[in-house]
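Yeah, one chain of the complex is gone here, protein chain that is, but the others are all in their spots.
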Amino acid sequence: MHESTTPLSINLLIFLLSAFLGLGLIRRVSKLLHTPLMSLTNAISSVSVVAALIVMAEPKNKMIMIFATIAVALAATNVISGFMITERILRMFKKDHGGKTP
Amino acid sequence: MHESTTPLSINLLIFLLSAFLGLGLIRRVSKLLHTPLMSLTNAISSVSVVAALIVMAEPKNKMIMIFATIAVALAATNVISGFMITERILRMFKKDHGGKTP
Amino acid sequence: MMGSLVSYLYVLSAVLFVFSLKWMSEVKTSRRGNWAGGAGMLIAVVATMIAYKTQHLDLVIIAMVVGTAIGIPIALKLPMTAVPQRTAMSHAFGSLAVALVGTAEYYQRLPEIDTFTMTVLAAEMILGYLTFTGSTIAFLKLQEMISGKPLIYKGRNIVSGLIVAIALGSAIGLIIAPTHPYFLPILVVAALLFGFLLVMGIGGADMPTVIAILNSYAGLSAAALGFVLDNQVLIVAGTLDGASGFILAILMCKAMNRSFASVLFGGFGATAAGQGAAVSGEIRPLSVEDAYIILEGASSVVFVPGYGLAVSQAQQAARELGEVLEKRGAEVSYGIHPVAGRMPGHMNVLLAEANVPYDQLIEAEQINAKMATTDVCVVIGANDVVNPAAQEDASSPLYGMPIIEVHKSRTVIVLKRSMRPGFAGVENPLFFKNNTRMLFGDAKATLQALVAEFAEK
Partner (left out) sequence: MMGSLVSYLYVLSAVLFVFSLKWMSEVKTSRRGNWAGGAGMLIAVVATMIAYKTQHLDLVIIAMVVGTAIGIPIALKLPMTAVPQRTAMSHAFGSLAVALVGTAEYYQRLPEIDTFTMTVLAAEMILGYLTFTGSTIAFLKLQEMISGKPLIYKGRNIVSGLIVAIALGSAIGLIIAPTHPYFLPILVVAALLFGFLLVMGIGGADMPTVIAILNSYAGLSAAALGFVLDNQVLIVAGTLDGASGFILAILMCKAMNRSFASVLFGGFGATAAGQGAAVSGEIRPLSVEDAYIILEGASSVVFVPGYGLAVSQAQQAARELGEVLEKRGAEVSYGIHPVAGRMPGHMNVLLAEANVPYDQLIEAEQINAKMATTDVCVVIGANDVVNPAAQEDASSPLYGMPIIEVHKSRTVIVLKRSMRPGFAGVENPLFFKNNTRMLFGDAKATLQALVAEFAEK
């Protein structure tokens, strides 16, 4: 995707479709799960690690490299802890007394 | 959009996002409205008139031109009758005895 | 990078289509939804005409005028009872358009067509042409211009399989050698034939589901054209449409308790012809006067309309009777089964046409909850959707289908012309129950006679 530039209008379309889709999907999440939803989306928002990696590929100078490296570390922290905490929380939800997670 | 070609992957992404979105949206349509929904989507599917117009812009030969012209006429029939019938049906739905449509 | 104005118009159009479906979800916003769809279409067309300056504006205008001239009378004159047929017909139109465009684009691109484009085009043409003949047959069946019975003959599966093989074979041929002159005509003929046989082989009862699936195909073909022409508005609108047909088909199958696959591949197997336990017993016919007496004493009445209401155009008469009963203090509502009639939402539209307020139209589940406390159910030309065999007789082909449980009300009055079975061809034990009375005759005439009884007294 980095070889050619996509017209802005197409990216806009993708943005709008994602926004509609996201609004519809989140509305349907059970109230029971709002806390793990927050930690999950928190992890997903760290997709910015992708941006950091792109910038880091060919940095023009040291400062850019340092900024991007810090960003990768920060985002990686979020990714790891975000998905792991979500998993930890979700494992707790059980339907029956003493039953195992489905 | 016709100046450059969009990578297939991007079109695929748009297709998938639209599919998810469509499935979510249609699921939420009240049963009351399934008939007008069918006539509406029927009209929308005649967006293929756009394709016919594109082909017709610079047809290489007569046959292509004739095919495209017929397609425009057929699609136009659907567009007009589709939206108009939907409107006619929807006007019938009233909440109160003898009340006007909202 | 900023792209042209036209590309933003396309985005706007796509967004309007999304809003169109979003707003269609409830009655309150549904008309806005329809207008949004219309606006989206207009913008898409205008943007296209700006972007691709056509050499043949005259032809475009003529085609559009012709389309409008045909479309407007259809839209204005169509009786509501004919909505299913008109949907089938317009699918035929739409898919023919899509198929012709695909074919034109094929010739336009010759002699250089890359593999991807050719694959999509071939799929698009197969879908388009088969939908064309399929929808035409569906139209003819619904309009009762040909028999609704599935066409069954020996070796049917072999013939169908052969035709599919030919269609796919010529598609592969085209993909390998796009310039070869014979593959395309073979593909077209095979696809047309396959659509014809597919829908000829499906019983009338499955026709609405078939229409929904064909609707889905039409949308997907438009989306396929979007891939070929690199046009995102085609992709978005086509896909939304494809999703719609798909979901409606699934919902219908659920309401009929049939597997989606059994309809989807219906062409390869006949609809289970109605069997089930033989039903016998005494039927209790009723005169209009007796029915009047029963209704007169009822304090809660539920009308359950079915296909017969559409056939006899009895919606106005039903509403009149309902109003008369309401004025006499009875509680009146309408129980709407999701597959009553011949298309999803059919009854809602007919009753809305007759000015029945939509909050009196109650869905099956809710009305069933009230059945035990209902005095009289008036079944107006419904049959399969009130067949208790669906709950009582495990050998019935309807077994497991959700029904409106009229037999649980105190008295059931069934309005129909004869003892003939309904669409599914299954006998109905309801007619033999102790609390059921048969009121034979055309539904509209019967209802009008009842209204007259009330007027007299």
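The letters A, B and C name the chains in turn, as written, and every chain counts its residues from 1.
Heads up, the rule we're going with is that a contact is a pair of C-beta atoms (placed from the backbone, for glycine too) under 8 Å apart; a residue touches a chain by one contact, two chains touch by 3 or more.
Please read these numbers as outputs of a predicted model, since none were measured by experiment.
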_Could you pull out which residues of chain A are in touch with the chain that's been left out?_
1-3, 5-6, 8, 11, 14-15, 18-19, 21-23, 25-61, 63-65, 67-99, 101-102
*Name every residue on chain B in touch with the hidden partner chain.*
5, 7-10, 12-13, 16-17, 20
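Everything below uses one rule, namely that only the chains that are shown with their structure count from here on.
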*Chains in contact with chain A and with chain C: which ones?*
B
_Quick check for the class: compute each chain's Cα centroid; which one is farthest from the centroid of chain C?_
A
_Roughly how far is chain A from chain C, centre to centre by C-alpha average, rounded to an integer in Å?_
41
_Intercentroid distance (Cα basis), chain C paired with chain B, Å_ = 17
*Which whole number of Å gives the spacing of the CA centres of chain A and chain B?*
34
_Give the residues of chain C touching no fewer than two other chains, as numbers and ranges._
3, 7, 10, 18, 22, 232, 236
*At least two other chains touched by the same residue of chain B: list those residues.*
1, 6, 14, 18, 21, 25
